[in-house]
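The other protein chains are all here in position, but one chain of the complex has been omitted.
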């Protein structure tokens, strides 16, 4: 389990969201409140968009709370769209390539959740990654594999690509007896649009909230302050779609498929 | 604040004390029960005596709970006298030289506590280190400085050296207004004899326990299991003296000085 | 490319082979003489057998030359059979799981070489790993994949398992146009017997030497001293077989297959 934050809005220093709030992501790294793991000390990462066509990444295996580089970078990096993530590993190694966010071309992805029997389902999930993207598989997490599977499932229509991939994963865990658990609370962006998913199979989904103003939107695993009324809870099996220049919409997952089936 | 364990007895694999117990030191690294810091994730260290005249050290800045090297070493290293420590930093950098234990010649030392205004008192404490030992000052912690001061105060009579050094520290913190706090719960060994101190000024001392059998003695910050009646609480201002071939004695600190004054 | 050393013989401190010789492995980490990479600073590792049924591992991503833990461990660890390795990465990430040696059950393996177009051939090689061993695939190197493929090819007859795996790899690289290069200079052990392979396809094999006395055998990428007449050069396409209690034999690879074909 992990904690993360995604921001899109006016260009700002990352510190205003990552290190400064009362219950900032850094505070959550040592004491999260709504996670099964209160300590998220198995590495962390930043991903951000700037003037370069591809996003920047800073990932480190040390806990976020003691990384002095992170404080300097959050103070000096300015971005209109960034991700930050603190990790509580669920079985895979503590390495930089296993830290979130993951980048592929213009796309950034980060995840909080797990695939129940990862060591048993891993080969099936990795097989969803197309050959041409397999060199981008530089780590060993379920999260990175799912991201690359989504990339290969037609990422230019992100919700459809996610639904297609989640449907495959759902089949995989339901094919076991009893059905493995699968939790997927994730953020995805191409540098303009921002998507955040809340989904689970055979289990309760991890929490997901957002707060929107005219200055932008911030989407989080748990609120950055104790003023909970500022935060909108995203329902299970829904996706937050925050397209560039539009207000965010919360859309049910698999809705169109259900419609199509009706 | 930190958590530690010291063992002397029959030669054994370190894992029986460091990684295997229900509330092992590794468990304490992510969830200590009797510490002001429940997370001790700012590095860790092992120190042990073997056939070489000087002790071995393994220190690392990652949290103990996720270090696969630590598990292998605790399984493979056998020793009759070893220290293990998980760190919760109190202001100094997360570096290997700032991780405990510290070694100097045949001596090993580790500490749980702090000097209240370290940045203000640091120069005074460092001035207690004799010139010939100053090259051994490879880190920046209060703990290492106190250890080297003790080394310079006549370490061959360890309790007297500790009392002499603690008296100086006590003077330092009492010279401030209001008096700075000082907590010192520490272990010291020459490879044969084992000493453990519990002391504080202007504050409550950190917890210290031990358990002794015919196979050996284990001294800890907090018990390794929930069976508290197995563990003897060391009173404040006392030192556990476990000389080679003798049963441990718990001796008041500054006792002889008080006697001399009577 | 990398540098490594394997030892089997009288139980000894690792330091006599890893850190002390004039041209020790640590010296080779910063200035190798017979490698295309003179700097082998992309991590290192130790693997050793002791009283525990499974070997110990110490792997680290820092360069070997500056790791103080390594010096302590080489001084304090004693073993009758150990591996040490310094890494020069050829494309995969600098992580602990990508450092050599690799362990699986009682077996240890380390490697110096590469698979020419690893990103292109990776899926084929990973497919050689049986499902039950795939959870042991914790890194992303070609070396670990080949080791696990060998484990799955009947490791109880190690030379045959290696030949079977090398034949598959040879087919893979020869199926490309022009044929990819493949270099494989590796050590393998079960804690009793020691094997060292020197092989290449479409390229010159990396160097391999050994030195044997009544006290034991040491097999190396390049000699530990300048007295080259002490060292026997292993020919290409040969394997050093050092069975417990016997003198080492140098045996041609694929010999029996050739015999069978005659």
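Each chain gets a letter, A, B and C, in the order it is written, and its residues are counted from 1.
The definition used in the following text is that a residue touches a chain if its C-beta (ideal position, glycine included) is under 8 Å from a C-beta of that chain, and two chains touch if they have at least 3 such contacts.
No experiment lies behind these values; they were computed from the predicted model shown.
**Q** Among the chains you can see, which ones touch the chain that has been omitted?
**A** A, B, C
**Q** Among the options B:63, B:139 or B:191, which residue touches the chain absent from this view?
**A** Once the missing chain is taken into account, the touching residue is B:139.
**Q** For the chain left out of this view, which of A:50, A:91 or A:179 touches it?
**A** Checking each option in A:50, A:91 or A:179, the one touching the absent chain turns out to be A:50.
**Q** Using the document's contact rule, name the residues of subunit C that touch the chain not shown here.
**A** Against the missing chain, subunit C presents residues 30-31, 39, 41-42, 61-63, 65-66, 68, 89, 93-94.
**Q** For subunit A, enumerate the residues touching the unshown chain of the complex.
**A** These residues of subunit A touch the chain that is not shown: 13, 48, 50-52, 56-60, 68-69, 72-73, 75-78, 96.
**Q** At which residues does subunit B meet the chain that is not included here?
**A** Its contact residues with the unshown chain are 92-93, 95-97, 119, 122-123, 131, 134-135, 137-140.
Just so we're on the same page, only the chains that are shown with their structure count from here on.
**Q** Would you kindly tell me how far, in whole Å, the mean C-alpha position of subunit C lies from that of subunit B?
**A** 40
**Q** Using the touch definition from the top, which residues of subunit C touch two or more other chains?
**A** Correct list: 96.
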